[in-house]
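To keep things clear, I will list the structure first and then write my remarks on it.
One chain of protein is taken out of this complex; the other chains stay put.
And then subunit A:
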Amino acid sequence: MTLTEDGPRAATAPHEKPGMRLTLRIWRQQDASAPGKMVDYRLDDVSPDMSFLEMLDVLNEQLIMEGQDPVAFDHDCREGICGMCGVMINGRAHGNGLHEGHPQTTTCQLHMRSFKDGDVIDIEPWRASAFPVIKDLAVDRRSFDRIIQAGGYISVPTGTAPEAHAVPVPKKDADFAFDAATCIGCGACVAACPNASSMLFTAAKITHLGLLPQGQPERDDRVVNMVAQQDREGFGGCTNIGECSASCPKGISMETISRLNHDLLGALRAGVRPKS
């Protein structure tokens, strides 16, 4: 079955045609300490209108019916905004770049129309020592939480929000800060990076807060402590290859990394050292 992006949908009503037949090769691993392996599954009658995760739901229903252990994978909102889902699909984080002209997306927003009948799809978890496998495709990303805890915040009293217009922010800065703030912390950058580096994630937060007036008081401490924490978690170093940005469902730019480096050098020159 051939699918065209702008072909008339009505002509290919899903009920009248048999769905796609797929071979899934999925990483199965009982727990963090057990060795894992790729296991083949056949799935018939997959509708091109299904999302990738719905396709995995169908597989899991089939596995449960057969009395087998369903495949564990993370997901939550299924709207591409929570950052919970994320697997390597045919060697690409979230399957980004699988479909010509396909916008960068999260796994949940990838649809089966990006595949064709007879495809073999390899599905693996994010691989990084800082993202240990919990089970099958689910990985533990709390290392990201600890990077945020190291400085990815501003210390202000909560309560009644002040008048927004009281602190003017240049439009250019506000826009860029917002672009950086769209990071959902899915971990695709680490998964795609040849060095398993978390630079794009950390840099997005540094950029987001560093561009806004509220982020200034803690700017130096923030960058020094967040970078120290990402090293401590066992992430790799950045070699500016750009796989992260190209795989990011939110399109966080490489400029954020340059900004992190700039801020870090400034902070180190100012004598700021990481908290041990």
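Definition applied: a contact is a pair of C-beta atoms (placed from the backbone, for glycine too) under 8 Å apart; a residue touches a chain by one contact, two chains touch by 3 or more; residues count from 1.
Here, contacts and distances are computed from a predicted model.
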item: Name under which UniProt lists the unshown chain, selected from "NADH-quinone oxidoreductase subunit G", "ABC-2 type transport system permease protein", "Succinate dehydrogenase subunit C" or "Tripartite tricarboxylate transporter TctB family protein"; value: "Succinate dehydrogenase subunit C"
item: Touching residue (missing chain; options A:43, A:72, A:148 or A:169); value: A:72
item: Of A:28, A:78 or A:127, the residue in touch with the unshown chain; value: A:127
item: Contact set of subunit A toward the excluded chain (per top definition); value: 25, 27, 32, 38, 72, 74, 76, 84, 88, 90-92, 96-97, 122, 124, 127-130, 132, 134-135, 138, 140, 192, 194-197, 227-228, 230-243, 245-247, 253-255, 257-265, 268, 274
